Structure formats: structure tokens, C-alpha cells
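Written out below as C-alpha cells is the structure these notes cover.
Heads up, one of the protein chains got dropped from this complex, but the rest are sitting where they should.
Chain IDs A and B follow the sequence of writing; residue 1 opens each chain.
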Amino acid sequence: MTTSTKDPVLVVIQLSGANDYMNTVIPYTDPLYYDFRPVVSIPQNEVVPIDGQLAFHPSLSPLKDKFWDTGKMALIHGAGYPNPNRSHFRSMDIWHTCEPEIMGIEGWLGRAIRDLDPTAENVLTGVNLGQSLPRALAVPGVPVASVANLEQYGVLTGIEGDKERNQALDVFARMYTPAVGSGIVMDYLAQTGQDILKGADILKVAPAKYSSTVEYAENSIAQALKGIAQVHLADLGTRVFYCSHALYDTHATQVVDHKKLWDDLAPAVCDFYDDLREHDASDNVVMLLFTEFGRRVRDNGSGTDHGSGGGSFVIGDPIKGGMYSEYPSLKPEDQLDGDLRFSYDFRGIYSTILERWLGLDAKPVVGGSFEQLDFI
Amino acid sequence: MASNDIQLMAHLMRRAGFGAPFEELEARAAKGYEATVEELLRAEEKPDWEEDVARRHMIGGHLGNAMPEIQGFWMQRMIATTRPLQEKMTLFWHTILCSGDSKLDHPETMDTHIDMVRENALGRYPDLLVALSRDPAMIIYLDNRYSHKDSINENYGRELLELFSMGVGNYTEDDVKMAARAFTGWTLAPAMNSFIPYQRHAFKFQYDPEDHDDGEKVFLGQRGRFNGDDIINIIARQPATARFIARHLYDFFVADEVQVPAWQTTPPRDPAAVNVLADAYLQSDYDIRSVLRVLFNSDFFKDESVWYARVKSPVEVVVGTMRLVGDHLTPAPGIESLVGAAGGMGQILLNPPSVEGWHGGKEWINSGALVNRVNFVANRVGDLSLPGVQRIVERLGDITESISPSDFVDGCLELMGSIRVEEDTRLALIAHVERGGPLVRDTEEERASFARKVGELLQLIASSREYQFA
Partner (left out) sequence: MTTQAKVTRDFRYDVTLGRTNLSGIGFRNPVDLALGKNGNIYVINRANEAQPFGTRISWLDINQDFHGEFGQRGNEDGQFIWPLSIAVAPDDRVFVADEWLSRIVIFSQEGQPQGTWGTKGSSDGELDGPSGLVFDSKGNLLVSDGNNHRIQRFTPEGVLISGFGTFGAGEGQLNQPWGITVDVHGAIFVADWRNDRIQKFTPEGQFLLQIGTSGSGEGQLNRPTGVAVDRDGDIYVTDWLNDRVQVFDAQGNFVTTWTGDANLSKWAELQLAGSPDVVEQRDTVPDMLEMEKRFREPIAVEVDEENRIMIVDCRRDRIQVYKKVS
């Protein structure tokens, strides 16, 4: 590996399905909030205030204690883009490709990975903990490992027995040896197959090398973050990690479901940083949590429907905590079609992270210049 | 052991269909090559799949209200189809005449679009283009509803020329504007596309004469008060269109071409073949079925140099595997995971990345996609409980009393669909079988071990580089 442990690392958590920002960072002293949310609101005596206007959802308490109160958590209110799209697919595409107007193909993190490792020297510069590659990481020719399970990563995982699988992998390696005259695509396949074997060999050591006193919960996001910690601590040169947490699409029974999601997520993030700190490996890791849009201002009697104007979180030791951008107004005349109006272009968050953290030129990655924030 | 007829039939079925189990190849080879081509071409003469039964079990799948519903329904249809070429052509057009749900946000309209494509898939090309121009999905996808008499939106006019018919370099910017003007007024009736409170309502085409630019236009050198239909009729008879469609068909059915944006500067892999297909198009009144008849019966298609000259698309990998192993031939839970599997290999059905569709060929392959391809196929062909795999084990057991490792490998390659691999690959497989000891099957235990060895070898074949090709 050509990188050292102290190179800046970015961990991105996608909150899939549109997190209800209004019930995550709550305008608890605004009577309009309770007017619009007769069913889906958090009572004033349960919220966790962060100032005179805003409070966290009680399930974010662990994050408040560990990051907010120590000045290591930035809230970016009203993150969105012009002409909000309320389709999950489309809006997620826009966040992934930074292309609100046209259908983009390349993912912003795929571009960032290409800039971090232009010769694709390390097949693990980008690692996604999940089954298939999110578009944010996809750029033709940029290798990114999508790992559902660290111990099980690789080909022919269905063959039972260690001996049998190893023998099968021997055959695979032999079949993927480039031969003279077999053609460009065959050679390319051979190279790709060898990359897979190499990646699997490297990744395999991560869980083996890992030991920690932190006990992660069994839920999917905690396990994904544990996997990220294992790879990070194995010092494999990975600079961009990605994972997703679902499903925030709380059209109904939101009070229960939304609580459960954050009850899983908040402690998992805390455990992750505890784990890194235990190994003195946290100061070079910044985490971004984003979602594709916010939800309606008014509840629907049980949940909330698709809206716009969400919010993002940036967490980590190098982060200058606090509130950035403006919390959108709930006044009916300020709303956009029944939604919070976006107050800050999300591409500014990306630009800030790319330039001030990963040391890259943001413009070509996000497709323009956007106002950056001082959270780094 | 394989006859040339069966190998050629395997090639035909990989291209004109989604591959076929060995028994089907034998039956078709017995019927004859040309008869099989004819049967595939005359798709509508075959009884269709049982759509009512599929709708009964896949409640809400037909013209569904959510993407997974319509994706699953189409995936099921491809696996179950009795008309493989019709379905393959539907997939072909889906990769060219692109429309996608991330922009539409209206699954039912997306599904109606595919039904329209299927209905026109083997017909006259101008008919398909007219239907496409009236298709609500396309009117949304390429913004024609925002193209007005007094302020045209060029998106559809441009892509119609650039991506759907002639290709860059064969028309001017003025032609784009003229085409866009001709399609003003081709719009949608107002409709409700919010899924609350009771699900979306279908979009309907509407021609608005008030918003149509009825003025004179000069398009590709012709002058007239053209409407959209006139534009399509002019486009359809252009030699550039003939060559463009011919090259697309060559790319999809014969051998991978370079990516479309490079076509202007890179000559076709086989210019003579493209000419033959283009001529067939022009001489048949632009009839796609006639072009395909020429294609499948041509020497350039049958030639061994183009066998395995195409990287399978993810959907071909998934559908072909299911048809081979005989799983999911009728509706069953789990269709969603098959849609997801193709997505994990880089092809989310009904949601192409852009109007250019998917970049195929070599670009289907990257490390993540290859892991998913290999594991998906290996996990199924290694599953001895599946009927298609059981048939392979049985057939292999029938071959001879004692079977040598090389016969064993050749037999498995044959029964997986008359697959040909490079000699190095074959030797690697034989060496592996040799390492596994004798292939006896006298006792119950030995027969079980024999079956396991078959499953393992099928997995290795599925993981080979050659298997990634069609």
C-alpha cells in the first residue's frame, strides 16, 4: 500500500428512503411544528434540546453526548437542490451524480476515488459495504469493492468446504491467466478476475487481524460499520467507505419506525468511533450522513409523505461542530408546496469535504463551484 | 461428441433467445436450423405465456404501481416466455429507445411503454417510431411535453435523430430544430402522477393541434408542412438510418461493436455484413423481421469467428441461467432477488443510467459485477435440487460405464448448452477433475459424490471467462 493510516478517510452513510429531518432536528419551540404534526411529533418534554429553538430526537442522545456536546458534529440544515424531485430514485441519483438537470452517469465518489488513485493501483481505495454498488461510487474503469460480508468476499463462495473452495479458486486463477492471442476482452476479464482474487486475499486478513473491546449490536448498520472499522484498522489504504441504512420511508407508523432507525444508527456510530479511538485511528476519519430528501411538513395521520429540504450531518474529530445554513421556516408562506424550502445546495457539502478534507479539486467532481462551509 | 448442428443451434439460441437447455437444443436441431429461425421470427404464432395466471400469482405486477412490481413481472415473462426472440427484441429496443423510471417516477407508464415496444418489436421500424413518439413514457423521458409551438424543446427531436435512427454526423442542427417543431403538440393529457392517496393514474397521449407548429419546414432537404409522422417517414427511408439500425442489430446479435458514440469515427467490425442488413432493411419496407431473417440465415452470423463474440448483458445472464436450470419457470417468490441480481451486475431493468442506455460489451465487466456474475450463476448450476441440473447429472450418468476426466469435462460443457472454451481452460478443468479421483458411480455413495462433482464442475465452468460471453 502506498498510503499511510493517517491519510484522510471519508465514511458515507446513506439514509435511504428520506429521513424526516423535522423529527430529527426538531423546532420544538415553534408552535407551528405541533400544529402541523398532530400525530407524528415528539412531545416537548421528550426532545433533547440543543438550543432555544432546536432539539434532537431522543434517539439521537448518544450522538449529542459524544459529538455535539464536544463540538465534533455539524448540522447542515435545509440541504437540497433547486426544483426538488420527490421520487426516491431520481432524487437519490441527483445526490449520487450531482446532476439535478440531466441524467448523470458518473458518481461523485467514483470520481473522487479516481482522483485519489488515478492509476487504480489499490483495488480497495473505495469500499462499499453492501451487495451492489451505489451509483455514487460508479465510474467506468474505477475499481471499487462491494463487500456484503468480509469473511465471504470473493468468487465461488457457494462451494462448500475450505479445501474444495481453495481448489476451485486455484482453477479460477488458472482460468483467468491471460494467454497470448485470446483477445482484448478476454485479457481484460483476466485482469479483472485477478483483481478480485487480490482484493479478496487482502480483505480476508481484516477480520483476522481485528480485535476490539467494542461490542457492536447485531443490526445491519452496526455490522456494516464494524466491517468498515475492520478494513480501516487493517490499514489497507482505503480512503472512501460507503454503506446504507434503510428504510427511512416513513409514510406510516413513523413514531415507532423512525425511533427504531435512530436507535440502531446513533449507537452504531458511537461504537464505531469508540472502536477507532481505542486503536488511535479516529482522527483521520470524517463521516457524512445524508438522505435524498426530507418529508412533508404536515403529517398524514400516521406518517409523513415525500417532501424536500432535508438535512445532513458531518461527524468526526477534525470537524468544527455547530449549525450551518439556515433551518427552513415552517410558516405556510415560506413553505414550498407543503415542504421545508431547501436553504443550501448539497454540492457545497461535497465540495467542502473534497477540498478541505480529501485535498481534491471539487469543481470537476461536483460539476461547478458551490458555497463551502466552515465545518472543516 | 456434439454435432455441429447442435453447436450452431446453441449459438442461435444464445443470440435469438436466452440460451436453452441441451434437450431443447437437440429438439430444435432435429427440426432444422431454418425452421427454428422461422419459428422464432413468427413469434405471435406461438401461444403466449399464461399472463392471466402470472397476474393471479404476482398480484399487482402487471402495469404495477411500484418499480419492483413491474421489474419482477417482466423478468418473470422473460424467463417463462414461449417467444424468446420477441422478448429478446423487446430487450434490444429497451437498450436503445431508452426510457427509465428514475425520470418518469411512474411505473405503470414505464410498463405500458415496454408493452408497446413488445408489440412493435418485430414489425416495421417506422411503425415502432410512431408508437414511440406517442408513448407517454417517451414524451416524459425526453421532455416533448415541454416542447411548444412558440418555444421548442429539442430533446426528443435530437435523440430521435442521434440515438434512435441516423446517428451523429448525418443531419444538421437545423434538422434537429425542424424535427422538434414537427413534434410540437404531441403531448399528454393532464394526469395525476402522485401515488397518494390511491395510486397513480395512467398517462394518455394527446395531440394538441393548437400547440402544433404547422408551418413549413425543411427537413433533410425536403420541404413541407411536416407533422411528426412525416418526419418519421422521411427518417425511416434514409440510408443512414438503415446503416445505424443494421449496426445496432449486428452489435446485439452478431458481435460486440465499439460503443455507439465512437461509430462515427470507427468503421464497423464487418462492414459487408452491416451493408447486407441495411439493404435488407431498405428492400423490405423497413421491416425488422425481414432484416432478422437475413441476419440469422447469413454466413456471417453462423461463422464460428463470431461465436462468443458478445459479452452477455446481466439480464441475459440471469434469464439464461434460470432457463438452463429450470427454476422460476412459473411465478414464485424470489423474482425480486433475480431483478436485484441483474442490478448487482450493472443492469437495473427499466431504469437505464441515461438515454444512451447501458454501455455493453467490455463495459459490463468490472470487479464487483464479475463477482456477482460468477457467484449468481455458480450458486444455481451448483444446486443439485434444480431440475435442469438434475437432468445434466442424469444425462452424464448415462454416457458410459466409466468416464474419463476429459469426457466428463466435455460432457458438462456440452450439457450446459454446447459451450466451447479455450484449450487452456479445458485443461485446467480436466486437471481439477483428475485431482478429484475416479469418477465411479457403483454405490449410492459414489453416485452422490459423482453428482457433487458435476455440480462443482458446472460452477467452475460458470465462473470461466468464456461463460461471460454469448
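The criterion applied here is as follows: a contact is a pair of C-beta atoms (placed from the backbone, for glycine too) under 8 Å apart; a residue touches a chain by one contact, two chains touch by 3 or more.
Note that the coordinates shown come from a computational prediction; the quantities given were computed from them, not determined experimentally.
Shown as candidates are B:His57, B:Arg225 or B:Arg435; the residue that touches the absent chain is B:His57.
Check B:Ala35, B:Met192 or B:Val440 against the missing chain and you find that the one touching it is B:Met192. Mapped onto chain A, the interface with the missing chain covers residues 36, 249, 251-253, 257, 296-305, 337-338.
Remark: the residues of chain B touching the chain excluded from display are 52-53, 55-57, 59-61, 64-69, 72, 190-199, 201, 332-336.
Basically, only the chains that are shown with their structure count from here on.
Mean C-alpha position of chain A lies 34 Å from that of chain B. On the chain B side of its complex with chain A, the touching residues are 67, 100-103, 105, 196, 256, 311, 340, 343-344, 351, 353-355, 359, 361-363, 365-368, 370-372, 374-375, 378-379, 382, 422, 424-425, 428-429, 431-432, 435, 456, 459-460, 463-465, 468-469.
Chain A contributes residues 85-87, 89-90, 93, 103-105, 123, 128, 131-133, 135, 140-141, 143-146, 153-159, 164, 167-168, 170-172, 174-177, 179, 182, 184-186, 188-190, 192-193, 195-196, 199, 300, 305 to its touches with chain B in the complex.
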